[in-house]
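Yeah, one chain of the complex is gone here, protein chain that is, but the others are all in their spots.
And then chain A:
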Amino acid sequence: MLDLQYMILLSKTGKVRCIRWYGDYTSKEKQLLLKDIISLVLTRNSRESNIIEYDMTGYATKNTSKNGHRIMYKRYASLYFVAGIEDSNSSNELLILEAIHRFVESLDKYFGNVCELDIIYNFEKCYYIMLETFSCDGNLLESNKRKVLQDIQIMDQIESGEGLSGLLG
């Protein structure tokens, strides 16, 4: 299980372009966490790993009992893709980085050479791809790349009224 707690698309200027929380955090926690994530991710250099160990003990809540928070990120052109996990003992950081890459691949296929502007103006589409890629508990929902795109395209077609009963497989 990936057990992602969030998926955040961040511009290199520190602006959030798309964000979804999977873990149960209070609004206050999300605020603090997001602030720290932005400053930590943006200040990493290329010789450092893509895995940031982050101490959440400063937060006085239920989540503090687990002290293995990790922030994982990958940079694609001007965008950072950031995902976080809570329990680091069973997690596979390399697999999470691959899952992030898979998500980016889907975006790239969908938009056709995706760039930051595509995501800024079509954040809903970005969310729809996220919905088919990651489940509501932050795990990978589908590992079949073709199927993910196919489902999204069919939904797009139904939305635009071109829905054909033959496509509703």
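One rule holds in what follows: a contact is a pair of C-beta atoms (placed from the backbone, for glycine too) under 8 Å apart; a residue touches a chain by one contact, two chains touch by 3 or more; residues count from 1.
Methods note: contacts and distances are computed from a predicted model.
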item	value
Protein that the absent chain corresponds to, by UniProt name, given "tRNA-splicing endonuclease subunit Sen2", "Histidine-containing phosphotransfer protein", "AP-1 complex subunit gamma" or "Cyclin-like domain-containing protein"	"AP-1 complex subunit gamma"
Positions on chain A contacted by the hidden chain, ascending	1, 16-22, 26-27, 31, 34, 45-53, 74-77, 88, 90, 92-95, 97-99, 101-102, 120-121, 123-124, 127-128, 131, 135-137, 139-147, 151, 154-155, 158-161, 163-165, 168-169
